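Shown here: the complex without one of its protein chains, the others still in place.
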Amino acid sequence: MKAPTIIALLHGPDQPGLVSRVSSWIFLRGSNIHHADQHKDLEANIFFQRVEWTPSGQIDEEAAAFEKFAHEELSMTVKVAKSTDRPKVALFVSKIDHCFHDTILRFRAGEMAGELTCIVSNHSALAEDAERYGIPFVHVPVTAATKTEAEAEQLRIIHEHGVQLVVMARYMQVLSNSFLNNAGCPVINIHHSFLPAFAGGKPYHQAHARGVKLIGATAHYATADLDEGPIIHQDVNRINHRNSVPDLVRKGKDLEKSVFAQAIRLHLDNRILVYNNKTVVFD
Amino acid sequence: MKAPTIIALLHGPDQPGLVSRVSSWIFLRGSNIHHADQHKDLEANIFFQRVEWTPSGQIDEEAAAFEKFAHEELSMTVKVAKSTDRPKVALFVSKIDHCFHDTILRFRAGEMAGELTCIVSNHSALAEDAERYGIPFVHVPVTAATKTEAEAEQLRIIHEHGVQLVVMARYMQVLSNSFLNNAGCPVINIHHSFLPAFAGGKPYHQAHARGVKLIGATAHYATADLDEGPIIHQDVNRINHRNSVPDLVRKGKDLEKSVFAQAIRLHLDNRILVYNNKTVVFD
Amino acid sequence: MKAPTIIALLHGPDQPGLVSRVSSWIFLRGSNIHHADQHKDLEANIFFQRVEWTPSGQIDEEAAAFEKFAHEELSMTVKVAKSTDRPKVALFVSKIDHCFHDTILRFRAGEMAGELTCIVSNHSALAEDAERYGIPFVHVPVTAATKTEAEAEQLRIIHEHGVQLVVMARYMQVLSNSFLNNAGCPVINIHHSFLPAFAGGKPYHQAHARGVKLIGATAHYATADLDEGPIIHQDVNRINHRNSVPDLVRKGKDLEKSVFAQAIRLHLDNRILVYNNKTVVFD
Partner (left out) sequence: MKAPTIIALLHGPDQPGLVSRVSSWIFLRGSNIHHADQHKDLEANIFFQRVEWTPSGQIDEEAAAFEKFAHEELSMTVKVAKSTDRPKVALFVSKIDHCFHDTILRFRAGEMAGELTCIVSNHSALAEDAERYGIPFVHVPVTAATKTEAEAEQLRIIHEHGVQLVVMARYMQVLSNSFLNNAGCPVINIHHSFLPAFAGGKPYHQAHARGVKLIGATAHYATADLDEGPIIHQDVNRINHRNSVPDLVRKGKDLEKSVFAQAIRLHLDNRILVYNNKTVVFD
């Protein structure tokens, strides 16, 4: 049984001695660093670090002390987590079910450091499947006329469940800027193309029309600009002239599942820092 | 020693019995089919075929007879080639030399079913290297003011050499519509991005700014619309937040070389059919 | 709605005119070829073909007539199938469940041209999940002492269900030569390494010990020689020095799922021919 660890994600203006000051703070408490990874964006002069250690003392106290140290003495933006944390995750879905099943099964198999706490859908198609998995399912219909009320209801649900991450498993609605601002947590979306190619609707149709030889999938944080958020992970698969749009859809499903899962996993493992609409991924 | 073969590329409106009529024509002459690959675009109702066979009779005569048959009796557009053909190829290049060396070495190694007949460059930087390889090198400077004359000179050179394919090995000039119309042969370009993402100039800078997790390269036939021609081949390579623009340039070189080489090889092996700004690649 | 097609897989000693004779037979009945792919193994002098067409007449009659033609007039080994066939498939599984869920969900989603008719397991761990999916589950315990009786029971089950394909979704038992000879249908296995590297037990441990930089998965037809059967499909994933054996297991799961699924799909789509312990895959 591995002892619980503290994981800190720091970033801020670069300054001399950051690696030394962080590691010495941990060492001098008698704690033991397992991983430490850092990055400097030389153009932007920003320092990034992910450091993970076994605390020598009481874990919550040490985590709080480090947060205070990083914030006050290093003037860094810092997020401190514990390896035993299981953040609550809400899954948004419509009718398309491959990412839905894949995500749930990975949580069930213990691949994800989080808890799938509720499913929100604008359709009732997957209610029965959700019930079989034993996960609360809330049907919130959305129409152009009712979008504002629907989003208010969705916000109420995720706040009620204490959701710390929303993942959009091919949820076919655009979340409004207002929703994103009030969600109080990050939102990860899976887009079925190699962004920035084929942003917007029907990317497989676009890809087929252009005659590309690879299709892709992109997991990114949702922002107010549709399909323009910070990219977390991408992958591609080879296609050829024999492949029709339905073939691309089928081949794309496997890409979407693995790219989406990888992004959720990286997020829940506290491996991602966001800045300038880009990500630093310490994997 | 393999006996010479005839290769025919056919396409045209679909009609019943095409596979049968083509194969029977060959069989009834006592000739022997080695490969036959076909494709139907059901939406466009177009039939495509690549068929390769060892002729029973005199090869040129049989090739001509098949061309007449395919054209007159099947009403197909047809290109007939021999496996012993070595089309003349012109290499356009500027100062960047990785695709230049890679392409020349592949021709020298016998990987390409063609003959590199001349090198045309808007700079003299690679003249000495070309000389070492023993390939005629022509320096045709291009400025905004002299572009028309320069292209006239380039056309004169490729016509003089009887060039049947132009390959742009990171030639940093846009060929005009007029040049493409008068070249009398296809032009293959290598673009250093996964098109349609990052068309235009400085694609690695664009990719870095957007924060993508994969970079790509695309080989396509050049058309009047810059970076919009039919795509022949594409590939990608993984990058991460540590990679600066120069890292992308270095990693991209390997992609560009292999994607470009693959496209040239497929073309010279008579494996590509173009229609509706897309390619059918029988590989 | 696409009209039903006939698919024929032929192979046998090469002889002049095979492509012509097959396509003419179809054409002369007024039927319409959609796909025709052929291959010659020049060393072994064997001809292989997969041809798919819309029959002009009654489909079963035309299928039977073609089978007779190919067998009697061409002296070829031939398998004739219809695009509407849904062969019965038995899933063998132990306790490891990722390929189990993945395979079932793909059948449910209509990705597979077959019917998952029963699940056979040497453990009862997945009985409840199988019930939720609504698929008959039979628990056949296997010990060294009872292996012969257990296999007899397994054979009885698959014969009772009319099973035409057995797929081993990480079924952790070796099937005996006797079982394979009496099954009356092919058996597809997924091995969690890039065969022939790391055949036998605990391949991820072997890979970790050797320090390879890629892990793989291999789907193959099971034969009397463990892990030596004809390979259908393989894929790999990159690993590094940070990855422990459990990391390899987690990363490998995704490989195993996709490689296994691809092999089952290719088989059910009648795209595979086996000879000399190798496969010809017409994809």
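Think of it as A, B and C in the order they're written, each chain with its own count starting at 1.
By our rule, contacts are C-beta pairs under 8 Å (C-beta built on N, C-alpha and C of every residue); 3 or more make two chains touch, one makes a residue touch a chain.
Note that the structure is a prediction, hence the values are computed from the model and not measured.
Novice: Hey, which of C:68, C:159 or C:213 is the one touching the hidden chain?
Specialist: Only one listed residue reaches the unshown chain, and that is C:213.
Novice: Touching the missing chain, which residues of chain C?
Specialist: 39, 42, 194-198, 210-214, 216, 230-236, 240-242, 244, 276-281
Novice: Tell me, which residues in chain B touch the chain that this view leaves out?
Specialist: Touching the missing chain: residues 97-98, 101, 105, 109, 111, 132, 250, 254, 258.
Novice: In the full complex, which bits of chain A touch the chain not displayed? Write them out.
Specialist: On the side of chain A, residues 16-17, 19-21, 23-24, 26-28, 30, 32-38, 40 touch the unshown chain.
By our rule, only the chains that are shown with their structure count from here on.
Novice: How many angstrom lie between the centres of chain B and chain C, each centre taken as the mean Cα position?
Specialist: 38
Novice: From the mean C-alpha coordinate of chain A to that of chain B, what's the distance rounded to whole Å?
Specialist: Centres of chain A and chain B (C-alpha means) sit 41 Å apart.
Novice: Considering chain B alone, which of its residues make contact with at least two other chains?
Specialist: In chain B, no residue touches two or more other chains.
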